[in-house]
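Only one protein chain is missing; all other protein chains are in place.
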Amino acid sequence: MGRKNYFKLLSLSIAVAVLPFFIRGDYYLSVLVFMGLNGLIVMGLSLLMGYAGQISLGHAAFYGIGAYCTGVLTTHFGFSIYLSFLAGIILSVLVAIIVGIPALRLKGHYLAVATLGIGEIVFIIFNEWMKYTGGPSGLSNIPGVHLGNFQFNSSFRFYYLVWGINLLALFFSLNLIHSRVGRALRSMHGSETAASAMGVNLSFLKIQVFVLSAVYASVAGSLYAHFVSFISPNNFGLMVSVMFLMMGVIGGIHNIWGALLGASLLTFLPEYLRVFNQYDILVYGAILLAILLFMPEGILEGTPVLIRKLFRQRKT
Amino acid sequence: MDLQSQIVQYLVTGLTLGSIYAMVGLGFTIIYNATGIINLAQGEFVMFGGLIMVFLTATLRIPMFLAFFITLALVTVIGIIYERVFINPLKQTSLITLIIVTVAVSIFFRGIAMFIWGKNPYSLPPFSSGKPIMFAGAAILPQIFWVLGLSLLTVILMNLFFNRTITGKAMSACAGNRLAASLMGINVSKMILLSFALSATLGAIAGASITPIALMEYDRGPLLALKGFCAAVLGGLGLGTGAVVAGFIIGIIESFSAGFISSGFKDAIALIILILVLFIKPSGIFGSEEVGKVKQF
Amino acid sequence: MKKFFLVFLAIVLFLFGLIGPLSAAEPIKIGFVASITGGASFLGEPEKNTALMVQEWINKAGGVNGRPIEIIIEDSKSGASEAVLATKKLIEKDQVVVIIGSSTSGESMAMANICEKAQIPMVSMAAASQIVTPADEYKRIVGSPNAAFEVPKVQRPWIFKTPQTDTLAVEAIYAYMKKKGISKVGIITVSDGFGSSGQAELRRLAKKYGITLVADEVYGPKDSDMSAQLTRIRAAGAYAVINWSVGPVQAIVTKNWKALAMSIPLFQSHGFGSKQYITLAGGAAEGVICPLGRLVVWEQLPKNHPQYAILSKYAQEYEKQFKAEVSTFGGHGYDAIYMVVDAMKKVGTDKTKIRDYLENTIKNWPGTGGIFNMSPADHTGLDHTAFQMITVFNGDWVIAK
Partner (left out) sequence: MAIVDLSFEVEPGRIKSIIGPNGAGKTTLFNLITGVHPVSGGQIVFQGKDITHQKPHYGAGIGISRTFQTIELFGNMNVLENIMVGCHSRFKSGLLASGLRLPRMKKEEAEIYENSMKLLGRVGLSSKAQLPASSLPLGEQKTLEILRALATEPQLLLLDEPAAGLNESETDGMSELIYSIRDQGITILLVEHDMRLIMKVSDEIVVVNYGQKIAEGPPDVVQSDSLVIEAYLGGEIDYA
């Protein structure tokens, strides 16, 4: 990771650390918590899609596995938080491996539909396995997170927990991208033939990054479950998977910072659009389309390009 | 109720569902062939088809027959505008961005539909009145014949179009190799426009014919798109006939699994079969390796 | 391009302009969360309309002891996380006195935790008894060997709700069936919060009324055809079908039931409470039987019925103002708003006092959903008399015999 990225990471960490002292209030902090969670998932998607070039339309499944695993284990079986978090991660890793080995042999749209199908199947299991998941009515009264005697019982505390994990994941991802493994990932996206000629084991690498992104999503899911204390299958359906993808593309999925930016923006935007009442879906769709039309590479890379374009036009 | 009449009933239900999936799947295929895009707003064409039909017949009191064709024309225009405004300007963009564009369009279309029609579902009278027909102990609504008939007719017409007409063949050529096609003097941009228009028309036919059975509301699209997408992929992306057959297969699997195994897991069973097929034969039931490799992200 | 920039600027200014205005008056703020868009919008829409209409009525009539009320309406988009955010926004940013909402059980359960922690009274417009019952108590009931005969003994202190519990609806249907001698029943439920909660109650209470469930089918909230499930119920030899869902799928089930020429009666849940569904189902809804609040049959009530005055005014005004059929869903919003406004008129805006009033002083209180009698053991306050078995006859509601 270059010096520039260290500087960016440091600035972001400082900003994250001081932000709550400027905007207190449960509501805004909750929005920031959701931003952090979505950011975590989209970061994983960015590694998988933007860097390794593998599409997933089923990432909400891993988000859900994390959430339900910790939710079910803590409420029904009295597991401790740590154990159930760990169980969520392990289960996601297992599912990612089992599903990933055959699925990642597929390419392009076939991979898209396979991941989509898997996401839907997991969704149906959440719905139908009522004894533990509570079915469509959801699972409520999931206990809060604690570290020893310290309870993360306010949005203020939870904010630091979520963003702490988020920044760790960001640190991990940035290191990864600028390493042997990260270069291999990107080379795979550039040319699979050449990458394998250079000794890059494509299938192993694909599985690895798929598992990593699943772990990010699972951790986010577990945190979500404990934060909201209520989960239902609807939080983990196909549209949620698509929304994660949308966040990535809007921000710029080929860059981890873009992914984070996209997740933050699209978490905040619907809150802002509350002023439009029920017509927010129309405004929301229009804004998304405008961004995609004027900055198809995403906001992060698109904004400078767009500004340059505007500037040039005014000059002539 | 004996087993035979049950089976007939499940078959009828499966065919009805399947014909809708087939038409949506065919719509996917047409656009995919011309552009390589998976148009996730395909379900919204169906929604518009249903709701515009309702508007024309119930509000404007236009006779059913005439309204049907006006609906097709209007939805086709929507498809044309969609392509010109959102797809055409984005020529140099990666496929994944284009797919996300179609998702954004789908959200936007839903917004427009909600703005115009509100959130309530709407119903249509059947195309022809009459009591359910009893056949081998199963009851079949006359409308089901309309749905099946229209979808079969559409599939046949599409086949003729792609195999017998110059324009159709030109579109198929675009599918094979866009650059080569444009060098041959085919106007690729026009072909892409045509593909959106055609697939919008298909959506409209599906929407208008299913509404008397299944009602229609502004947010019905995504689920239909999902099923249609599965049909298109299962049939081997890029193969129209494959998508149609796969659509019927998915419909029938769903209905039989609901009838004999578990209604809660009917979608899961259909999806598991889909995924298994992909794992065993990664290019769909009817697809060849080569076709599957043409377009990637 | 310059033009684009100007348009953009205009939009930004417009956006800021919309959140800008601050009113000089000191209204009492009531938070109102509803599923205005998304899957449950058929609930949220009439609720939102009702809130707008009722706010005007109350303020025209002098508000709460001279102070106007301001109902701040938030859309939960039929999702739990959105509902949670909306609730937090209302509590933190708008500093509301009470929270009303949301439309679905799932959202309400998620919101209940926040309101409980914030110690702010919440009145839900969703039906599931789990919303007001503490999780442990609910577990005790479901886990008990005598589940069919259990009732909750305690309720969540800050949480109330106005819709009739699905338990009551199920009991109303089962009692009617018992009277008619129907003993073998097939149930078909939608796989969402409303349907699965109804399914649980249908299963739990069957024994109490000597009813056997011969088929137990489900379908998705956006499915287009349920003929397969109904065929299976018919094949299982049921004497009646009970469908438990809300929204358009109810009409589809009804249509499929008719199309299959099924000779056994179709019962619908109390979610069938909007005439729109009769229209949607075309002629197919003839003969459907369902337990409903009296709102939809207010014209058939005797004039001296305690609910008559409220129902006639609400139904007529709603239909006049929104050009839409009145539904029991909007009525849940009506009851919730009037309940808290009544409380505030008596005890002011102290949250604890409002809570105490709702729990202890709402007695013999007529609403659109029935006559409410709240108590520490019952935060719904309705009993089986809230329901009337109603059948569809000539496209209209008729009290079933």
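We just call them A, B and C in the order they show up, numbering each chain from 1.
Note that in this section a contact is a pair of C-beta atoms (placed from the backbone, for glycine too) under 8 Å apart; a residue touches a chain by one contact, two chains touch by 3 or more.
Only a predicted model underlies this, so the values are computations on that prediction, with no experimental measurement involved.
When the full complex is examined, the chain removed from view is found to touch A.
For the chain missing from the display, the contacting residue among A:Ala96, A:Leu212 or A:Leu282 is A:Leu212, taking the whole complex into account. When the missing chain is restored to the complex, the residue among A:Ala15, A:Ile90, A:Leu147 or A:Ala194 that touches it is A:Ala194. Which of A:Leu12, A:Ile97, A:Val181 or A:Leu306 touches the hidden chain is settled by the complete complex: it is A:Val181.
Panel shows chain A; residues 1, 172-173, 175-176, 179-184, 186-187, 189-191, 193-202, 208-209, 212, 254 of it touch the chain omitted from the view.
Heads up, the rule we're going with is that only the chains that are shown with their structure count from here on.
Look at where the CA atoms of chain B average out and do the same for chain C: the two points lie 35 Å apart. For the pair chain A and chain B, the distance between mean C-alpha positions equals 31 Å. In chain C, the residues that reach two or more other chains under the touch definition are 37, 39, 191, 218. Shown for chain A are the residues that touch two or more other chains, namely 127-128, 278, 281.
Listing the residues of chain A that touch chain C in their complex gives 25-28, 30-31, 34, 127-128, 130, 135-138, 140-141, 155, 224, 228-232, 234-235, 270-272, 274-275, 277-278, 280-281, 309-310, 313-314. Contacts from chain B toward chain A in the complex involve residues 32, 38, 40, 86, 89-90, 92-97, 100-101, 103-105, 107-112, 114-115, 222, 226, 229-230, 233, 237, 264-265, 267-268, 271-272, 274-275, 278-279, 282-284, 292-293, 295-297.
Those residues of chain A whose C-beta lies close enough to touch chain B in the complex are 49, 53, 55, 102-103, 105-110, 112-114, 116-118, 120-121, 124-125, 127-128, 238-239, 242, 245-246, 249-250, 253, 278-279, 281-286, 288-289, 292-293, 296-297.
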